[in-house]
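Of the protein chains in this complex, one is absent; all others appear in place.
Let's turn to subunit A:
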Amino acid sequence: MLSILASDFIKIRRKLIWFLIFLGPFGVVALQAVNFGLRYDYLTKVHEKDLWAGLIGEAGYLAIPALMLGLTLIASMISNIEHQTNAWKQLLALPVSKLRVFTGKFLLTALLLFVSSTFLLLGIIVLGFFLKFGADVPLLALLKMAYFPYLAAMPFIALQIWLSITMKNQAIPLVIGIVGTILSLMSFRFPDWMPWKWPSLTNGWNDPLYSVTFGLVCGLAIYLIGLLDFARKDVK
């Protein structure tokens, strides 16, 4: 499994994938910097009680569409590396199982987004210090803001990887991913069972862990379905 990841890491060189991984969280932090920079007095008054929580809340809200769009693009770019010259036939004629190839792409996407989430975490801490919100950093809340939506978005990582790998035409997975991003923006109106609501971590129980658990279980299920579909199909 490590070898397939090592191979995939070579393949994503010079493809702007790493740039995108950095750009997503940087964009969120930069927008919050502008947001707080322009409305400093107003926002610090609104969040007077807990300045850090205010920043985390604002950033967390913006991070969801960035995450949804990011995972769509990353999954498509990673798959497209193989689609471009139909390298699937070369890759799968090597002594590697389809299970490992599919799992490798899934893990790579998940890993890259984890890195992205970590950048967001660090960026928000830096911004908080810049805005002089004090040294009393609420680490737990920050960790939740950075990683919970990521975990709750697992079904989408699995879905996008499945679609991007099995379809040569990347327009379809991209459209589905972008529609998903838009749906996630208006998800507050959705019932709790809808996956697009999970990254927002809001639910009837008022406990983000429910959203995370749903995400992980559903993500695993979609990964398995995608894997079976990929293994069943002949390589083009």
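The definition used in the following text is that a residue touches a chain if its C-beta (ideal position, glycine included) is under 8 Å from a C-beta of that chain, and two chains touch if they have at least 3 such contacts; residues count from 1.
Heads up, the rule we're going with is that contacts and distances are computed from a predicted model.
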UniProt protein name of the chain not shown, from "Serine aminopeptidase domain-containing protein", "Cytochrome bc1 complex cytochrome b subunit", "3-isopropylmalate dehydratase small subunit" or "ABC transporter ATP-binding protein": "ABC transporter ATP-binding protein"
Option from A:81, A:111, A:137 or A:172 whose C-beta touches the chain left out: A:81
Among A:31, A:92 or A:122, the residue in touch with the chain that has been omitted: A:92
Touching residues on subunit A - with respect to the absent chain: 3-4, 6-8, 10-11, 13-15, 81, 84-97, 234-235
